[in-house]
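Missing here is one protein chain; the remaining ones are kept as they sit in the complex.
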Amino acid sequence: QVKQQIAVANAQELLTKMTEKCFKKCINKPGTSLDSSEQKCVAMCMDRYMDSWNLVSKAYSLRIQRERNNM
Amino acid sequence: QVKQQIAVANAQELLTKMTEKCFKKCINKPGTSLDSSEQKCVAMCMDRYMDSWNLVSKAYSLRIQRERNNM
Amino acid sequence: QVKQQIAVANAQELLTKMTEKCFKKCINKPGTSLDSSEQKCVAMCMDRYMDSWNLVSKAYSLRIQRERNNM
Amino acid sequence: KELQEFLMVEKQKAQFNAQIHEFNDFCWDKCVEKTGNKLDSKTETCLTNCVDRFIDVSLLITNRFAQLL
Amino acid sequence: KELQEFLMVEKQKAQFNAQIHEFNDFCWDKCVEKTGNKLDSKTETCLTNCVDRFIDVSLLITNRFAQLL
Partner (left out) sequence: KELQEFLMVEKQKAQFNAQIHEFNDFCWDKCVEKTGNKLDSKTETCLTNCVDRFIDVSLLITNRFAQLL
């Protein structure tokens, strides 16, 4: 249950960050609805944000390992 | 008492945000005192920030209602 | 022990802020290592951030005293 | 039991207010350039749309994320 | 009783320090452009004034808000 809570907290934080970052990237002037180009932009931005998350996570893991080996 | 605590917390958050936003809008180069044009700007900015708060609050309430009706 | 905890918390907050501010000032384009000019910039930035902290701390203390005397 | 209900309602109100603070912070930076004697209609429309589009983006992202799992 | 007083004083110190972190964060972005061998006098004046004007703005807004209620 602790595991689940952390997983949920982690997903929520990710969703919150993606919403903010992708709104900033894709919605220049908020109109009366999300038009199709904005929707497409948000979907792509979301995929890129998760790609970035995976890269950052990998880089951080590798760094931790390197630091441990140097100790 | 819970109600009061929330009301106070809400007002404090509003005051904190207004101070930061209106300093940024009105104080370009901090001088040895707040001159009268800066004071006037801060007062107006404060009123506009509360106008904006009311608009945002109304838009959010309406949206919650619409989402509920769609369920 | 409470004193120590606060001192540690204070130092950690200072280190966190300095890392962020000085990365922004000194690392324009993150390369494969910190070159010597970046290292020098970070060291100077760190000293200036602490100078700034001392000035801000002094200004805030003086202001609190003045406000107390006016009461 | 009544106390529990009362506390839950108050907690919801606090969350509602916290959400408005966040929206207002974000949409103020997006929409408000000058602060004159009143908000002009263009700024008002921008603020209202900003809230609705922010929620749209949030729902779009949340639903798409659920599908990816 | 002495313990309580001790804890209260420590709490105030922690709040004081937290406030300085906030001011320094905000005023650094406002005032510091280049970071050379020392802060020049213009930057120093800006930092000191920034703290005082921030408190002025905060007091102005708080007092005006109290009047509106």
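A, B, C, D and E are the chain letters, set down in written order, and residue numbers restart from 1 in every chain.
Keep in mind that, in the parts below, contacts are C-beta pairs under 8 Å (C-beta built on N, C-alpha and C of every residue); 3 or more make two chains touch, one makes a residue touch a chain.
Predicted, not measured: the structure shown is a model, and the values here were computed from it.
Against the chain not shown here, chain A presents residues 2-3, 6, 9-10, 13-14, 17, 21-22, 25, 41, 44-45, 48-49, 51-53, 55-60, 63. In the full complex, the hidden chain is touched by chain C at residues 11, 14-15, 18-20, 22-23, 26-27, 29-34, 39, 42-43, 46.
Operating definition for what follows: only the chains that are shown with their structure count from here on.
Least step count on the touch graph, chain B to chain E: 1. One simple way to say how far apart two chains are is to compare their mean CA positions; for chain A and chain D this gives 20 Å.
Taking each chain's centre as the average of its CA atoms, chain A and chain E sit 33 Å apart. In chain B, the residues that reach two or more other chains under the touch definition are 14, 22. Among all residues of chain D, those that touch two or more other chains are 31, 52.
Taken as a graph of touching chains, this assembly forms an open line, each chain in contact only with its neighbours along the path.
Under the touch rule stated earlier, the contacting chain pairs are A-D, B-D, B-E, C-E.
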